[in-house]
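Here the complex is missing a single protein chain, while all its other protein chains stay put.
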Amino acid sequence: MSHPLLSVDELRVTIGGQPVVDGISFDIAQGEILSLVGESGCGKSMTAFSVMGLLPRAARLSGGRVMLDGTELSALTETELQALRGNELAMIFQEPVASLNPLMKIGRQIEESLIVHRGLEGREARRAAIDMLAEVGIPEPEIRAGQYPFELSGGMCQRAMIAMALICRPRLLIADEPTTALDVTIQAQILDLMKKLRDETGTAILLITHDMGVVAEMADRVAVMYAGRVIETAPVDALFARQEHPYTRLLLKTIPRLDGEPKETLPVIEGLVPDIGQWPEGCRFSPRCPLANDACRKAVPPLASRRDIGSTACWHAEQVGAI
Amino acid sequence: MVEPLLSVSDLKVHYPIRGGLFGRPVGYVKAVDGIDISIAPGESVALVGESGCGKSTLGAAILGMTRPTAGEIRFDGKPVIHGEASRARNLSRDIQIVFQDPASALNPKLSIGESIAEPLAIHGVGTAAERKTRVEELLGLVGLHAGHATRKPNAFSGGQRQRIVIARALALNPKLLILDEPVSALDVSIRSQILNLLLDLQKHFGLSYLFISHDLSVVRHFADRVAVMYLGHIVETGATQDVFANPVHPYTEALLSAVPLPDPMAQRTRRRIILKGDLPSPANPPKGCKFVTRCPLAQSVCHERQPELRRVAHAHASACHLRA
Amino acid sequence: MAATTATTPRPTKRSIPWTVLPFAAILVALLLIAILAPLVAPMDPNTQNLLARLKAPGFQARGMTYFLGSDELGRDVLSRLIYGARVSLLVAFASVTLSGIFGTVVGMIAAFYRGWTETLIMRLVDIVLSVPAILLAIITVAVLGPSFANVVIVLSMTRWPRYARVAYGQTLSVANMPYVRLSRFMGAGWLRLLSRHILPNIAGALIVVATLEFGLMVLFEAGLSFLGLGVQPPTASWGAMLATGRNYVATAWWIATFPGLALFLLVLSINLIGDHIRDRLDPRGR
Partner (left out) sequence: MQAGRILGLPPKPETEFPVPAFFLKRIFQAFIAILGVVTLIFFLQRMTGDPVLLLVPQNATREDIEAMRSALGFDRPLITQYWDYLSGILLLDFGRSYVQNEPVWTLIASRLPYTLMLAGGALTVAFGLGIPLGVTMAVRRGRAEAKAMMGLVLAGQSMPTFWSAILMIMVFAVWLGWLPPSGARDWQSLIMPSIVLGLLSMATFARVSRTAVLDELEKDYVRTGRAKGLPMLRIVMRHLLRNAAIPVVTVAALEIANLLAGAVIVETVFAWPGLGQLTVQAISARDFMLVQGVVLLGATTAIVLNLIADILYSLIDPRIRMEGSA
């Protein structure tokens, strides 16, 4: 296999000395969709921001490496990163309307990437922006380009964000909960669009979500995060067919399903999601895990290879099927 | 048939749009535009729909937090007259609400014990000591410790706050709970805890639920009956099993197919309907069938007349010209 | 099911930073001096000594030392400064309290009753706010005549809209919070709504306004006194002392310098502490 497009190795992020991302590793191949899934506070967004070099002021990249096609992103200066952002690497966010400048017309905002990265100006940039709007399925793109974000719906704004992100044909798109703020019929449109664009352009996608349905629909491979660590990775079919970490297994069992048995008591994961900085000793899932024993509470299980297709961080991976 | 606990008939809630130099109404947003719904004792009825469909407005109107423009709401056979303080007080003994965001549903300056005791205090139920005992009992009921009563809301996580809100809603032993997206602000691993708690409480106390949600998987799991709303109208209603197994209205069908299944194999083989375009603005809805702008089946008749809700099977009704 | 222990999202309790501490000390010291003026002042502030006119700091006469010099009537600048602190703080305190209470009540009424009450009150607020406060104060004092009580009345009359606006906006947003809507739905009376839900949640914002206003009131009082529209002579007031000092800039620098410095330090301390309170209530630094 050729080397991966993006490779994250033992990444650590701290806020005020507290780790929020605690040594995570994963790869994304060319044109692949990797879904980073987890609950609030597990560090998935911080991981995305550290890949982009966009960590909030309080956060520090305190260890590990991020490599994009042989370039070590984590060693670049801010100016060097700027040349890559919006060009090789792009990102879209959860709140599409707020993510656009409310006082600038849509078209101008999309053109800006071309102006900065490609040196295009005037009519050429305008034309390209309108073409891109058409490509992401916005009807009447000439008119839309001349409108302000508040004149567009949330779904339209997310399409515009995608147009903005993809206009320089990046090799990696990071999508941070891109459909969480949208209605379900609009979510279907946006997911459909992202998949179509990936197929056409070969842009790899790092998709961050908490929704297992979205994962199943979109991902080629999945990395599950819990309390700052990756606890399981696998190709999407393998993961949904068989989970080797109790958290993944329970998470899938607890969610109500359209094809499940109604009104039955759902299996639950006992306890609470631990807050940042209050992560337990040993395996961080151990206080909530039905399989946990003293070993789990003492030693952190390493992310070990799982039948050559993925990896799991559990001392009892073999017994998980019994939960 | 059992006498319904709550029955809503032809309810309308219209908000004026003000404009011009003197703020006169220049039009109306028909947030809820002629809705009939009933809930039997011990039953869970779900209102499903996307943002702006009017489902939360309907919930607020039943509670009297929003004044209806027209229509009637009867609770326990007696009409609910809004705007009458004494009536509202009595109503709140029987109907309570659980909000989506537990953070804003609790006063940050009050201890959770004070918050839970508030319904009792307002209704003058019991002495201070009795209320304290009741608070402890309620905390136990929702899986919290009696010792938590003196803490402020910010000492709790989202799931725990939702438990507190539920405890408060139960304080007066209501018959009906309006659950407005009760789990959508919670972490995935916490949702099933809260859903189970709600189902247990229902079994235990014979509660009726009006469950407002956009999450079809949760609705399917939770509700006996379901009403699908689109732009202020119910487009399809029936037993949850029937509606989910055999959706009649094209909107219900599209909505169901838009929900991604947590199962990649099934997902790939499933027929997906991707609707075109956005939800029209409730201030400026289309003529005829409200769904006509996005409907893959739309015919000329759909542009002209608004379809009535018609029975398609036993207790299953749909408002579509083409499928009935 | 047993719940795990409740977690506190914000466990850090910040102490007063070293930059604020000395100014807090200054403020406390000035407060004490103002309260204990008769005990700490070395001389009577109004005793004139025509033999000791315009003497530089450190001048001694009749066995008394004029630590900060004497003014044009031979009065001790230090003693007048100490008594002047009383006037400044008292006027500021009284007008902040009066305007604060009045503005808060009016603002809450506007938010609570809505309708024409709201329109009437908020229009009035707009109008009073649109007239520069000091100008309104000047014309009113000019009409009513200068006196301690009138200065307080005037300052309160011109400043209440600040609180009204904040109280109004905050009440509106708190009243829309689900917990207040729920309480209303259950039939809670206005007293309960205000005392348990609304006031505790808007108090923070009002305190921030009040601290800022306190500093401003000290400056306004001094400004009015400076123009001869404040507390009348012979009562000592920093503004009036500065006005006198202005005439002796070339010959007796101390008359204007010390009251100015006192005024500056007092207002600076209040503003710094006000900023600190604001940062604590809203860490983003609004």
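Note that the chains take the letters A, B and C in the order they are written out, and that residue 1 is the start of every chain.
The rule is short, and it goes like this: a residue touches a chain if its C-beta (ideal position, glycine included) is under 8 Å from a C-beta of that chain, and two chains touch if they have at least 3 such contacts.
Here the structure is a predicted model, which means the values were calculated and not measured.
Peer 1: Of the listed residues C:42, C:57, C:204 or C:260, which contacts the missing chain in the full complex?
Peer 2: Touches the omitted chain: C:260.
Peer 1: Any idea which of C:43, C:68 or C:133 touches the chain not displayed?
Peer 2: C:133
Peer 1: Based on the whole complex, identify which of A:40, A:99 or A:201 touches the chain you can't see.
Peer 2: The one listed residue touching the chain not shown is A:99.
Peer 1: Please output the residues of chain A touching the missing chain, sorted low to high.
Peer 2: Within chain A, the residues that touch the unshown chain are 52, 54, 57, 79, 81-87, 90-91, 93, 95, 98-104, 112-113, 116-117, 148, 150-151, 161, 164-165, 181.
Peer 1: Can you list, in ascending order, the chain C residues touching the missing chain?
Peer 2: Interface residues of chain C facing the absent chain: 123-124, 126-127, 129-136, 138-140, 142-144, 176, 178, 181, 215, 219, 222-223, 226-229, 239, 242-243, 245-246, 249-250, 253, 256-257, 259-261, 263-264, 267-268, 270-272, 275, 284-286.
Throughout what follows, only the chains that are shown with their structure count from here on.
Peer 1: Using the average of all C-alpha atoms in each chain as its centre, how far is it in Å between chain B and chain C?
Peer 2: 50
Peer 1: Using mean CA coordinates as chain centres, what's the chain A-chain B distance in Å?
Peer 2: The mean C-alpha positions of chain A and chain B differ by 31 Å.
Peer 1: For chain A, which residues are shared contacts with two or more other chains?
Peer 2: Residues 270, 272, 275 of chain A touch two or more partner chains.
Peer 1: At which residue positions does chain B touch at least two other chains?
Peer 2: 157, 160, 193
Peer 1: What residues of chain C sit close enough to touch chain B in their complex?
Peer 2: 1-3, 6-10, 177-188, 192, 196-197, 200-201
Peer 1: Tell me, which parts of chain B touch chain C in their complex?
Peer 2: 63-65, 85-86, 88-89, 92, 97, 99, 101, 104-110, 114-115, 118-119, 121-123, 143-145, 148, 151, 154-157, 160, 163, 193
Peer 1: Under the stated contact criterion, what part of chain A meets chain B in this complex?
Peer 2: 39-40, 153, 155-156, 183-189, 191-192, 210-217, 219, 236-237, 240, 247, 250-252, 254-260, 262-270, 272-273, 275
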